[in-house]
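Input: a single structure, listed below in structure tokens.
Each chain you see keeps its place in the complex, though not every chain is here.
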Amino acid sequence: MDGGSTAAHAMFEADAASRGLGIELVSAGGGRAVARMEIGPAMVNGHGIAHGGYVFLLADTAFALACNSHGPVTVAAGADVEFVAPARLGDVLVATARERARWGRSGIYDVTVHRDAPDGPDGPAVVAEFRGRSRVLRDPVPRPR
Amino acid sequence: MDGGSTAAHAMFEADAASRGLGIELVSAGGGRAVARMEIGPAMVNGHGIAHGGYVFLLADTAFALACNSHGPVTVAAGADVEFVAPARLGDVLVATARERARWGRSGIYDVTVHRDAPDGPDGPAVVAEFRGRSRVLRDPVPRPR
């Protein structure tokens, strides 16, 4: 874990849901963040394929870390995800979030989720492409997601 | 659980990820599905607010049940979600999926996630609006998500 952003790191400390899934904060700061998660037995169906919801959740966590790396409490207003390839039991997924645009209290962040392994016969290493829409809260009281 | 769609019910039986979170299949058939989930302690942050990823996951499960209720194995190509209001520890969420359009091997399904409770001071009962894009697999071998 790097020391890039205190706000994002504090948010991650409070995010019991992400930590309970074994998500690791690799780095956060300057509108960027990287998070990792291993696909465990509770995340797959009977065929060993990860539920898309868990792939989304990892991307959403990286997005939240990136948009909160600036300081003010920021929430996800919405997101679009495209599932590129299935993830499987034992895969280690890495979500890399980058700020694309920021204006007023709004922002757009692109997150790519890829398998932490070289491309193989299963197809491309990219698992999902996610685009999140963020909103800085006016309310000074933190209401993190 | 109703007996509307054998394909969707078989898929749900194999979906250990959804069942492991306590998601309940309320009904599935004819391009529609309803699923329920209670927000448990593992799904929230330190402030008792549900991680958006779990809200997405419930909507995605209802979407998968609806688009597989027709029979042929169908996967999620992508989805868009808008977070309307936060969900909290103990909330029971209901996701209602309805087919909007189907053409060729593609489809669009709208899923509304609402709290199973009347509107209150916390805001509207709707928690999220989700739109999923589905794709029927050519491959006859099942590769459910």
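Quick notes on this structure:
Labels A and B are assigned to the chains in the order they are written; within every chain, residues are numbered from 1.
We adopt the following convention: contacts are C-beta pairs under 8 Å (C-beta built on N, C-alpha and C of every residue); 3 or more make two chains touch, one makes a residue touch a chain.
Everything numeric here is computed off the predicted structure, so don't read it as measured data.
Note on stoichiometry: the full complex in this file contains 4 copies of its one protein sequence, with 2 placed in the shown coordinates.
The criterion applied here is as follows: only the chains that are shown with their structure count from here on.
Centroids built from CA atoms put subunit B at 20 Å from subunit A. Interface residues of subunit B, counted against subunit A in their complex, comprise 13-18, 20, 41-47, 49-54, 56-58, 60-61, 75-83, 86, 142-145.
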